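Before I ask anything, here is the structure I am working with.
With one protein chain removed, the remaining protein chains of the complex are shown where they sit.
Take a look at subunit A:
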Amino acid sequence: MDDLLQEFIAETRETLDALSGEIVAWEAAPQDRERLDAIFRFVHTVKGSCGFLDLPRLARLSHAAEDVLSDVRSGKRTPDQALVNAVLAVVDRIGELVEAIDAGNSLDDSSEDRLIAALEEGSSEIAQPVSPTLRAGGRSVRLHVDLLDRMMSGMSDMVLARNELTRRLRDREIDPGLEAALDRLTNTVADMRDAVTRTRMQKVDALFSALPRLVRDTAAGLGKSVSLAIEGADVELDREMIEAMRDPLLHLVRNAIDHGIEAVDSRRSAGKSEKGRLTVSARQSGNQIVIEIADDGRGIDTDKLIRKLVSTGAYDEKRLRSLSDRAKLDLIFEPGLSTKDEVTEISGRGVGMDVVRDSVAQIGGRIELDNSPGKGLRISVFVPLTLSILSTVVVGAGDQTFAIPRQAIEEIVSARAQNIRVDRLGSAMVATVRNRKFPLVSLSALLGLKSEVAITQAMLVIVNMGINQYTIAVDAVLDNEELVVKPAAPAVMAAGVYGGQTLPDSGLPMLLLDCTGIAAVAGLRFGMGGLLAQEEVAEENSTERSASIPILFFRDLDGVRRGVPMDVVDRIEKVDARQLAYSSGRLRATIEGRMVPVAALGDIQGHERFDLIRLNGDGTSVAYAVEQAFDIASVSEEVIPNQDSGPIAGVILYEGEQVELIDPAWVYQEHHDAPSSDTMAPLCLVQGNEDGWMRNFIRPLLERSGYRVVAELPKGRRPAIILTEEEIDSATPYPDTPVVRLSARQGNSGNRIYRYDRTALMNALSAQMNGDAA
């Protein structure tokens, strides 16, 4: 019984979340039959379950609502504002009761009679829908997250065991059979890891579905009119990330309506449409998800912002006024600020943008503002795809290695490079990188490790902490790694410089550095003064910087120094010579059980190790093999384009030398494998029941052969072939499309195939396809 109740609660919650958008849509168009039906189905289901589970109060509410909605469906009543409000109130109440049941609380039932009375036709009772209380945590996922975590750690176990096995076998002669088995294990483990990672993903819709209701209630409370558009709700994000983003997003949306979008009359006088527009969208960009909240309101008035800050007495007006436009805009993140004069019920709760930024930073994200005064504001929140896997750069200090989150790194340069110097300034150290000065912390000195590398030979990692930057000098930059980071024991965290611990494939634990913590332990102090100094430099450089592009320089296989624009570089991986081989006429690398096509200029013979530069394209993965990548630098020199199309895009002047730039377009064109993307694959329409055999056997078989298997056609697409069952009537809306029929009887004839004969099935499919082409 308890299980049933839990099931009911989880299901009701899920439906409620999905329903809140429907309700608002129904309110806007009460005649919309589809919405009405959705709401009717909900109360009907609740009613049914309640009778079964003996929940009389819920049953009474849902019954009453069902009656009214059924009248509306049959046309006996027309939905007016009062009715919609009353139904909304009942739906809300159902939500509250369900939460109370889950928490084991009791709610008083005094208001329920009134709610039911308000449903009556001509009722004088006005049901005031209350804003649904936002659940703090405790959202249940049917599959317990603990279980996912256990799967994840079991997965890491498997990877480690596999690595150990490989290490041990590498030292001895092994027979090919064993090697093949090991390869198969490697592939399976890699696939499993992907799959397990994906189980933790959830559509961002889970985050967005509450927005229509929130926008409606917020706007109504302020007497404003706002239309909401949601885009990219099917983008996927780690479950934990979705939970972590919930509050910041709600806050940003409330802010946009309260502070951004103007009241109706001032919109009218500003020549805007009375209805404010709010767009919330999500999209993936590399290994980040970008969530954008854009409104067409008044934007941020930086003058007003400054006046406000000065009036608090904590800021010097002249200093603020001399800031660059971007820095002025960033003042919105100063603590204790409300840009609106009066405190409102909606966002005047003492929670400022500083809190939003902090909570986004906590999950490794950042916020960017795009302000058009008088026209609107776009807030972009960048968050990593998942909380549990962090993209890091592994650095060496003394005889130890540490990981630094890539999110925090702005640039890595060599102290030996031109335009870069390291100086002692009293007791402190300063790095000058292309005329910008950064405080410098030597990692080995800070951690008390013996380092063989002089500071002038070190690698400088420029880290970004919001508006402040500093550099960490490390002995070496070793690798890029995607790591599963876990919190370390309190005794370790107490050191103040670590963000967590991780277990890389080497099997030896590694510590993740916390850049903010390092700055604090090293005693770096950033104030407004520092900000000013940097801003001035930034302004100075702005003309130069606008034309400069970051370029990754490397020594190519033929010993020549070349470069590639940083924009297209996804990451750099180190591979052994044995991981790189020619197969079917093309150079490929085997990385974690996957084959990646590789481009190269020069011979791969005679090299033991390579740096593979992974390029990011639209869903394709291509790599460029080089001897060693050694520097990233922003180059403002002009690129002299190459006239011929080929591997070289052009030539650039770097440290007084002519350096060729690799053309990424050439690498893609020449070397990426034929796209297996869904949009290109021929469609195979499957009719009839998708039974276990179909799902587990035939479907993967078809997909491996390059078909995309669908039960329903996407709009505007035609099937390349139809797979159906013998018993199904042969009439299809696509008379020209070849059909293959599966039969439960043995023996094949024409296009009728015994369903367990896989060879015949594949032959028939290709025969039908070719017949079609002929």
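We take it that a residue touches a chain if its C-beta (ideal position, glycine included) is under 8 Å from a C-beta of that chain, and two chains touch if they have at least 3 such contacts; residues count from 1.
Everything below uses one rule, namely that contacts and distances are computed from a predicted model.
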Next item on the list: Using the UniProt record as the reference, specify the protein name of the hidden chain from among "Acyl-CoA desaturase", "Purine-binding chemotaxis protein CheW", "Twin-arginine translocation pathway signal protein" or "ABC transporter permease".
Entry: "Purine-binding chemotaxis protein CheW"
Check: Of A:448, A:559, A:606 or A:750, which sits in contact with the chain we cannot see?
Finding: A:448
Check: If the hidden chain were put back, which of A:521, A:566 or A:653 would touch it?
Finding: A:521
Note to self: From the list A:335, A:373, A:496 or A:523, pick the residue that touches the absent chain.
What the structure shows: A:496
Note to self: For the chain left out of this view, which of A:45, A:70, A:153 or A:284 touches it?
What the structure shows: A:153
Checklist line | Contact footprint on subunit A, counting only the chain that is left out | finding: 153-154, 156-157, 160, 400, 446-449, 486, 488-498, 501-503, 507-511, 521
